[in-house]
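This report concerns only the one structure given below.
Note that one protein chain is taken out, while the other chains of the complex remain in position.
For subunit A:
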Amino acid sequence: MLKYTLRRFVYMLITLWLIISFTFVLMKNLPGDPFGEMSNKIPKDVKAVLMREYGLDKPLWQQYTHYIGNVVQGDLGVSFQFPNRKVTSVIKQGFPASLELGIFSTCLAVLIGLPLGIFASLKHGKWQDYTAMFIAVLGVSIPSFVLGPILSYYVGVKLGWLPAGLWKGPQYMILPGFALSFGTLAILARLMRTSMLDVLNQDYIKTARAKGLNKLSIVWKHTIRNAILPVITILGPIFVNTITGTLVVEKIFSVPGLGDQFVSSVYSNDYTMISGLTIFYAVVLMIVIFFTDIIYGLVDPRIRLGKGSR
């Protein structure tokens, strides 16, 4: 296990290095410079001074080695959009809100989506199934940028039940959390249902039924445990996506999260922020995938065996 973990860790580092290098090349090919809305106002000689001070006049390979050197020391540099703020501090300040919202919405999605899918599969072909799947289709087809404003306006403004936006306490989490979870919820429900149906048709389930095992035990022990594997697989990346911030929902509800940074840093050529966020995202994703793999092994003994044979 230790050897396995170590090897995974080395692979992670290599992947990370490739991602950083690739991002570096891509972003340096973006047109324009990182001086934001002022960019078209700064006289050329002043811009030359700025380029020199930031080291942007150096050849690309020098900038690259310099950057990698800093990253190895844990220094992601200072953001161009927010002078005087380190990239790490911007991430540190934006991440908690995104994380809270992401956890809350994933939690909603799992708590509603999975039971919905299980329920639909058990009532396969009946009206309950169709109703559940209708909700799921709605979830997949209504994007958050439609659902968000509708919730904000009707629940927030017209009914006045919940805050229409901002981020000041638990009640501020409900609408954005729901808007964010609806799509995931639908995906999970559909996937769980399909997967359940698959498993329910397996011979061993039929055998279990024939042996007279009680229904609850068949569903709980034999069906769900086998059917949940694909769900776990996609839940990892979905979870990472939601906790690292979502542009649309965070914008609609004025959540002070990280989502906006992913877009604004690219638009403003904030080089340090782009690579900082890429590294951050990649690391979180790798960690979650790593744990997903471990969970996988715990859920399905066959996977543990398979690993042992290597």
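Keep this in mind: a contact is a pair of C-beta atoms (placed from the backbone, for glycine too) under 8 Å apart; a residue touches a chain by one contact, two chains touch by 3 or more; residues count from 1.
Here is the rule we use: contacts and distances are computed from a predicted model.
> Of the candidate names "1,2-phenylacetyl-CoA epoxidase subunit B", "Phenylacetate-CoA oxygenase", "NADH-quinone oxidoreductase" or "Peptide ABC transporter substrate-binding protein", which one corresponds to the UniProt protein name of the undepicted chain?
Missing chain, per its UniProt entry: "Peptide ABC transporter substrate-binding protein".
> Of A:Leu18, A:Leu60 or A:Leu166, which one is in contact with the hidden chain?
A:Leu166
> Specify the residue from the set A:Val46, A:Leu60 or A:Val137 that touches the hidden chain.
A:Val46
> Need a quick check: the contact residues on subunit A for the chain that isn't drawn.
Considering the whole complex, subunit A reaches the absent chain at 30-32, 35-46, 49-50, 52-54, 78, 81-85, 89-90, 93-94, 97, 100, 103-104, 106-107, 110-111, 114, 149, 152-153, 156-157, 160, 163-173, 220-221, 224-225, 228, 232, 235, 239, 251-254, 256-257, 260, 267-269, 295, 298-299, 301.
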